[in-house]
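I have a structure I would like to understand better, so I am pasting it below and will then ask my questions one at a time.
Every protein chain except one is present and positioned as in the full complex.
What follows is chain A.
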Amino acid sequence: MKLKAAVAIGALVVGASAMQVAAQDLRWRTINVIVPVGAGGGSDTYARTILPVMADCLGTNVAVRNVPGDGHLLGIGQAHRSNPDGHTITVFNLPAIPITQLSRGEDAQVDIRDMTYVGTYGSSTLVLYAHPEAAENIDDLMALYEGGESVIGAQDRVGGGEVITHVMRDQWGLDWQELVVYDGGAQLVAAILRQEVPGGVTTDASGQSAVGSGQLLPIASLGAERSPLYPDVPTAEEQGYEDLSALGFWLRTVAAPPGMDEERLAAMEACLEEAVNSDQIQEWSENTGNPVMFVGAEATSRSAAEAFRIIGEIPNFDEIAGN
């Protein structure tokens, strides 16, 4: 790991242009990108937009393949078992996928801890939303549940949304009784709009349109910093509640099979950084509201390990996972 880190840091120091020459010296074939979700969603859009620019920097192109199934683990598993020659990579979110993997226990078909992390190219901040008639801040929501309200919404079963909602109960004392699970962020937002549930957690982008309508209120950013989409909405910590950013700030990561050649990893990492910082991707990010950010291989690998540690410490995780 130390050697990998040293190489990664070294690669950053050398600089992007030099790396581009080196990358081309490595002779890249078409890079197969396995997207472990169906076509059209956020993960697919990010991969199809940013990774071709990365491949262009490497002097090659990408072939994107959607392999949905088993809560993303099917596609990631295929990438995990591929040849670690840099020509197969996959994309997934932290800490959502560690949650899925740990919930499967020994039945999980892949262990993402030993994957080769290329880096992070995007992020999403989880936001606690409420109906405007229900609450304007976390204090209001706490009072609502103390007053007898029992239900809260979640965007997924045994995913980042559900787990953080349980942690809010354990650590903040948000006293909900029934967690109603919906099929994704959009469906959760719809449920809040029609006041079926008073609130729930989903990503900042999922609620953006409904917030614009005035019928949905973002009441707290669950990341360490405010969401760039809602700069006026304070974080949970700013409102005096325990920081949950380890679970509330999602990283969109790029990973390769375990044991990838370090030279190729360094070249790919540098080109991912160049792609994220390119005018084309920055403009796309600005136009669409999809945040992009680059985090290097070593830091991303550390984030993955940290995600596993934090999830492992959630006291009733087995109960949440239905085990």
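Going forward, a residue touches a chain if its C-beta (ideal position, glycine included) is under 8 Å from a C-beta of that chain, and two chains touch if they have at least 3 such contacts; residues count from 1.
Here, contacts and distances are computed from a predicted model.
*Asks:* Leaving aside the chains on screen, match the unshown one to its UniProt name from "Tripartite tricarboxylate transporter permease", "Sulfite oxidase-like oxidoreductase", "HAD-IIIC family phosphatase" or "Carbon starvation protein A".
*Replies:* "Tripartite tricarboxylate transporter permease"
*Asks:* Identify the residue among A:Asn66, A:Ser227 or A:Thr253 that touches the chain left out of the display.
*Replies:* The single option touching the absent chain is A:Asn66.
*Asks:* If I consider the whole complex, including the chain that's not displayed, which of A:Thr30, A:Ser150 or A:Asn316 touches that chain?
*Replies:* Residue touching the chain left out of view: A:Ser150.
*Asks:* Looking at A:Val158, A:Ala256 or A:Ile311, which residue reaches the missing chain?
*Replies:* If we include the chain that is not displayed, A:Val158 is the one touching it.
*Asks:* Please output the residues of chain A touching the missing chain, sorted low to high.
*Replies:* Answer for chain A: residues 38-41, 44-45, 48-49, 65-71, 73-74, 77, 103, 107, 109, 150-151, 157-158, 178, 180-183, 186-187, 189-191, 193-194, 196-197, 208-210, 212-215, 284, 287-290, 320-322 touch the chain left out.
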